[in-house]
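Every protein chain but one is kept in place in this view of the complex.
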Amino acid sequence: MINKPNNMMFRVFIRLIAVVVVTFSIYLFFSGHNAPGGGFIGGLMTAIAILVMYLVFGVSTIKESLPFNYTYMMSIGLLLAAFTGIISWIAGYPYLKQFFDYFQLPLFGEVELTTALIFDLGVYLLVVGAAMTFILTIVEDDS
Amino acid sequence: MEIVMSAVIGLLFAVAVYLMFSRNILRVLIGTLLLSHSVHLILLTMAGLQRGAPPLLFLEAGSYTDPLPQALILTAIVINFGITAFVSVLVYRTYQEHKSVDLYDMRGAKDE
């Protein structure tokens, strides 16, 4: 991996591109369920954005600015997904039954919020965590 | 369309199997990737290639596609993502330990 990159254009544009990619990934994440998108795609895209930044700014810089433990992130994702199912269990329905309702939110207008979104958030965290863990395992190895 | 799909699947499968027979473990990894693509296409083709709207929320479309194979393929892709991630790391670790990506060079390791 490049530790001392010296590419001006790349560095300038990547700040722009990373923002666009992350925004789009969040859009994809929220549009899921009733339209193409969802936690998996959103998560992969976020992972790509983080990876591109790793590529440009080097491993140590990004590690300081984004100090996530991706293994824990995976585990939190798994727990969130499992936890969503338990909500419906406590409510007396079969495991993983989803509930939804429409809410009026400021700025967004009418929004459909579902418990499946929490499940998707779990998937999102899992995918970001898994993708980053697997690539960083190879990248961080100096030998 | 089914004929074209069959040809594509056959080609992908042949390439995948060819790569998997190779001695180079990196090629074997790429072979498994192509293999999974070809079986996903099989799943799509065997379920019937249809045109139409997704059967979600809207009731005015003329025809609907069968959502099940797509759900199955998406699941299979996610699983395949996990497996590919694992196999890549495995290939890398194997390369580190054996100092080679050639299966012939890995024979007769001392710690058997």
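Residue numbering begins at 1 within each chain, and the chains themselves are lettered A and B in the order written.
One rule holds for everything that comes next: a residue touches a chain if its C-beta (ideal position, glycine included) is under 8 Å from a C-beta of that chain, and two chains touch if they have at least 3 such contacts.
Definition applied: contacts and distances are computed from a predicted model.
According to UniProt, what is the chain that's been left out of this complex called? Choose from "Glycine cleavage system H protein", "ATP-binding cassette domain-containing protein", "Multisubunit sodium/proton antiporter, MrpD subunit" or "Chemotaxis protein CheA".
Of the names offered in "Glycine cleavage system H protein", "ATP-binding cassette domain-containing protein", "Multisubunit sodium/proton antiporter, MrpD subunit" or "Chemotaxis protein CheA", the one UniProt assigns to the missing chain is "Multisubunit sodium/proton antiporter, MrpD subunit".
Please identify which residue in A:A35, A:L79 or A:V111 touches the non-displayed chain.
Missing-chain contact among the listed residues: A:L79.
Under the stated touch rule, tell me which residues of chain B contact the chain that is not displayed.
20, 25, 28, 32, 35-36, 38-40, 42-43, 45-48, 68-69, 72, 75-76, 79, 82-83, 86-87, 90-91, 93-94, 97-98, 103, 106, 109-112
For chain A, which residues touch the unseen chain?
Against the left-out chain, chain A lists 71-72, 74-75, 78-79, 82, 85-86, 88-89, 93-98.
We adopt the following convention: only the chains that are shown with their structure count from here on.
Across the complex, what residues on chain A touch chain B?
So the residues of chain A in touch with chain B come to 34-35, 40, 127, 130-131, 134, 137-138, 141, 143.
Taking the touch rule as given, give the residues of chain B at its contact with chain A in the complex, in rising order.
Contact set of chain B toward chain A: 56-57, 74, 78, 81-82, 85-86, 88-89, 92, 96.
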